[in-house]
Structure formats: C-alpha cells, structure tokens
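As you look at this complex, bear in mind that one protein chain is not there, while each of the others sits in place.
What follows is chain A.
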Amino acid sequence: MTKERMTQVKMGDPLSRVESLLKVTGGAKYAAEYNLPNEAIGVLATSTIARGRIKNIDTREAERAPGVVAVVTHENAPEIPGYSASVDNEGSRVYGQEFRLFFDGTIYHNYQPIALVIADTFARADQAATLLKVTYEEESHDTDVRNSLDKAFKPERHDDYSRGEAGAYKSAPVKIEQEYQTPIQVHNPMEPHVTTAVWEGDNKVTVYNKTQATKISQKEIAKSFELDEENVRAYSPFVGGAFGSSSRVWPQEMAAIMGAKVTGRPVQVVLKRNQVFNMVGYRPRSVQKFSIGATTDGTLTGITHDAYGSTSQYEQFTERLLDPTKTMYSCPNLDSRYKLVRLDMSTPCWTRGPGETSGSFALESAMDELAYALNMDPLALRLKNYAEKDPENDKPWSSNYLMECYEQGAERFGWSKRNPEPRSMREGDWLIGMGMASGIYKAARDRAVVRAKLSPDGSLLVQSAVADTGPGSATIFTQIAADVMGTAIENTRFEWGDSTLPYAPGQFGSHTTASVGSAVYEVCTALKQRLQQLATGTASAAMQQAGPDELVFENGTMGLKDRSASLSYGEILKQQNLPQLEVIKESEGGPLLDEYSSKSFCANFVEVRVHAATGEVRINKVVSAVDAGKIMNYKTAESQVYGSVVWGIGIALMEEGKIDHRFGRHVNNDLEKYHVPISADVPEVDVILINKPDPVVDPMGAKGIGEIPLIGFTAAVANAVYHATGKRIRELPITPAKLV
C-alpha cells in the first residue's frame, strides 16, 4: 500500500472519470480493437428491397476473391438451435419472433443482412461483398406510418389508460385539439455496432461486444446457441456510446459468432454507418392526436391522447409515449390509447427517453398552446396544475422538487423579462423567442449483485457485470465504495463490463445508479460489519461492542468515534490470517418502493434566435433545472445533462431518418445527411442540479439523470420558436422550410 496519494472522496464530489487516462491516450479498447491472433474481418451484405424473398444468391465470385475465408448466407449458415424454438413471449423483452439472421430467404426490411463475407482484411472483405449477385422476388411494401393508421392495432403488451371521464376536454371552456408528429430518429453512437467473437471448442464462446448489458448478451446468446450461460462471456469494458441501441442482441453479434464458428477463427463484424439506420434499432416515428381542455383560470379538466407508433412485421416494439401525459399534471379526466402500425422495417429499439421524448413533445407543446389560448403565462399554467401526488395511481411522490426546478430555472434564465407577445422580441434580422417545458421520467431500481474484495494491503476491489457506455457509472460506483468503506480512491478499484462478474441489469432506463449503486453501497456496508465481527485483540473489544453510530470507517481504518481505539483493515485481515475478505450482496430495494411513485423531474428553459428571412433557428441559451435526487458526481452529472440537451437540440431542429417510400429505403443514412448537433449548434448550457436526496429509491438518495433533461426539451424549443415567430410547428424537426 502506497502512502503517497491517499484521497478520501465523498459521493457527489466532482471526481474525474476513473477510466479517463485510457480514454484520452487511445488506450481504451473497444470491441473491434483486440486484434486477436488470426482474426478475420466480416462484412455484412444487406438487402436492397424492403419485402420479399431472396430468389438466388450467387456467392462464387465473392468466395474466390483474394483473402476471402468464407461467405455465410441462409443457404449454408450453421444451424442456430434457438431460431427453431417456439416463440417465447414470456421470457422475451420484445413481443414476437426475434429477427433470425440467415434463417431463410425472407426479406422483412431494407438493409436486412443477407450474407457475411469474411476475409483476412477489411479492404478485402469489403471488396468481396460487392461481388455477391442477388436476385429477389419482390413484394409490395409499406414503410409509411401515415398510410396505415387505419390498420393500427393495440399491442399485446400495452393497456390503454384512462381516469375519470373520457373526452372531458370537449366540454371545457378553453381547449386545444391538435396533431403532433415526430420523425424516425437514429441513435447513431459514434462507435458503429460491433462484435468480435472467438470460440473455444464447440461449446464456449467469448464476445468482445458493444452492449449496454453484458448479462443480456450472455443470456440471449446462450439461449440462441443452446450453450450454458457460464460458457458465454460478453466482455464490454468500453462501449462507444449506445443510447439504447445496444440493449439487445443484434445481427452483428450473431454474424460474428456464426462467422467464427464457420471459420474456426476469431471474427470481427463492424456495421457500416449506413447499416445502423435500419438494422440495430431506431426511435420510431410517432403520430399523436392530443387534446386538452381547461377552465378559464387554467385548471386542467381533461386530456385525450391518441398515439401511434410503428413496429416491424415480426415483433411488437412498444414505448412509453403516454407516460408523461399520465403523470405530469393534475388532471381529473384522461383517456389515452396507443396503437402500432406494422411496417416493412426492422424493429425499432429503445432510444434515450424511449416514448417519453416523443410523447412529451405533444404534451408540452399543447400546454404552451393552451397557455396562449388562456392568455396565461406558460410557466404559471404549469404551476397551477402541479400534481401534489402521482395522478396515475394516487401514490405520494418519493420526492419531488419540480417546484424548485421551475423557480430556480426561471430565475437563472430571466423568464420574467419575457414579453409574452409572440414575435415581439427582435435583434436586427433575428427574432428572439423564449420557451419552456416540464419533464418527468421514472426513477426505477432493479435487482443487482455486487462483490467486494478487501486485501490485507487495504485495497478494495468491487465488481459488477454492469456496462458503462459513457454516463460515468464506473466512476460513481468507485466513489460510492470509497465513501462507504472509507478507503482512499487510490485504493479503491471497480471492475465492470464483463458477464463473468456478478449480475447487473442493463445500463439503460436511468436506473443504473439506483440498482447497481445500491448493491455497491450495501456490499460495502456488509463488509464493514464483517470487519467489526472479525476484529480481535485488546483494541477490538470495545469496537465489537460498539453500535453502528459509535464506529467510524475512514482512511482504511475502523475505529471508535472517540478515537480511543482503531485498527486498519489490513491489520484485521492479518489478525485472522485472511488472504482476502470477500462479500457478495444482492440488492433490490424493499416494499417501500411500491408505496411511492418515484420520478425524476426537470424544467427546461430555452432561448432561440430565428432568422426572419431564412427561418434558420439557433439555440441561444439553455437553462436546464433537474431534480435527480442526490447528485452522485457533479462533473459526470452535468455531462449527462449536456448530453440530453444536445440530443434535444438535435431532435428539435435537425434529426430525421428519411425514407423514400417508393423503395422503402433510407435516403439520408450517413452522418452528412442525417444531421446531428455539432459544436457550433450548442451554446453555453446552464445546468441547475437541485441535489436533494430521495429518501425511498436507494440508500444514496439518487434518482436517474441520464434521460430526464431530454423529456419536454423539444417542446421547449418549439415553444420558443412560436414565441419568436408566431408560428407553431407541430411536426419535428423544426427546419427552416417549415418557418418561411
């Protein structure tokens, strides 16, 4: 144990990320970067039709091309036992038949993988993939939600929700009835989807994988290949962003594993940028009919929300479009329905704020429209309808500091300086607009298991299978462990991203800190109790008798508060001749969680400048005030808010997956034409973190922060654009063409 730098940290401290050095030096290895001995590269060839069958696929030339090791298609693919099993709608995360790679010649969507060309280098595999000759029996397809709203159906895993009287808004003195639309948006993490697979013998496989959930990878792959779970290792310490898009097993994983099986070599499969748009999930387009009514003083009397999403021909993907509507405001009457349209597209996938992001665009835009109809300040309307308890189930909030978000956000933003009149504020050619919106997002907690190992040198190792795709979970868990155990940060190490480590849920749904963090907290608490039990010798008698409040654990030492006795952790282990002290703890929260409704909250305030002649919209200023419970690390927490704000700017102003419906094919599937925000699109962002602990969700007091600031954000932009221009845009993104 070195005595050089011993830093004590607390939860909340703005600690730099524990993996920082690897990330800034190029030392962090992502799934394509292991350069395994004899590794071959696989390139996926994809369909050029949206629906039909492969008539013939001629692979001869590709097989003969230089460096080619194998070409795998549905005609020669190894049998995947799980593909022939009956559909498991009890155990599956998405209802329906999962996509089966190279299973038969059926084409369900454009860009569907139809062959894997494996060669010794990428250039050769890529070249050979162009030599495949494919003919199809094409069938007519439908990729446009709007064509088929009349054929929409209620998904199996969705219950329509209502309270009070249906259609109550109709009799309100002031009402808004509108339709809002959001387009396809694509996660587009900077690292394209990638897997490198290696078999050891016939029944053991390792995948270096881009995944948010090593345990889901492990389980699903084991299921498909009928392997024992312990014989599947998903190794994913570094993941180049995911945002929901790596929360299930995708074709590149199956392809790499099949390719490695066929060739007997490690095989790496990386998707090309144009392949990530319609193969590995996307946020589906939404069409939402939204109506809201209020009395003349602004009291909400009724909401009717009919939402349409889309899914593939083989699965039913559902998202939480209606959730904000159900819970955001106090409103006695609400009826809502959610339906899906089947399209000849790949199955959509959870995308940052999945459902809430699109749903809140309708809700928070309509609230703004209602405020204008009432001649009322949009913030005042929200304050008026603040929900004292969760209107969906009448449960008390476990914590709710939305009022603080409103107050502090408005103050920092200067909301009071806003002239409510649309098109009233101008600087030269630029129209200025100010808008705001509220957000609500579930603060969930799931089961997790964590192992802690204390060594005689006083160092602590904490382990979990959890992934860290960028939010900073690994840093926070190191911090929780060091804080609870009183070990210096230099003596505290967290290991993650490996399915051989104890169970963790996927890093999604803003529940990672609450789930895995609680298990870290509890395993360290249990470890301290073990230390107390184990301590012997004259110094320890008093400590063994001591109650929890009389003991302090700090600087790697257990001692009495009055400092009359103390023992270092290392000494306790040495007394017992223990080479290591190990504790494993499973954690999932108690029954109290069910008695409360737990949510994170936010209020976003946005100032835009709209060029009067060209309709160009620039985001000028953002204040994002967030109640995410106790802040675990000020630095990474602010970064999470920045992330949501940048996503919100993209979704509000530019992101749109465009399909040429004649061909059922994306036309802007690259990063030049599918616009995502760049540095010049993002102004200074003012983040307000309320930082008050939630007493229910977890022992740290934390609630999720990764998604909440995005909820409602796009409406705040649209509301600001309305304020600037007098023009209400109800279909995202707000492009100049819609404003001029």
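In this text, a residue touches a chain if its C-beta (ideal position, glycine included) is under 8 Å from a C-beta of that chain, and two chains touch if they have at least 3 such contacts; residues count from 1.
Assume contacts and distances are computed from a predicted model.
Set against the options "(2Fe-2S)-binding protein", "Cysteine-rich domain-containing protein", "Amino acid/amide ABC transporter membrane protein 1, HAAT family" or "Heme-degrading monooxygenase", the UniProt name belonging to the omitted chain is "(2Fe-2S)-binding protein".
When the omitted chain is restored, the residue from A:273, A:447 or A:692 that touches it is A:273.
When you scan A:25, A:86, A:140 or A:577 for touch with the missing chain, the hit is A:25. Annotation: of A:103, A:372 or A:642, A:642 touches the absent chain (contact as defined above).
In the full complex, the hidden chain is touched by chain A at residues 16-17, 19-30, 32-33, 35, 41, 61, 63-67, 121-124, 127, 130-131, 187-192, 238-243, 270, 272-273, 469-472, 635-636, 638-639, 642-647, 670-672, 676-680, 682, 684-685.
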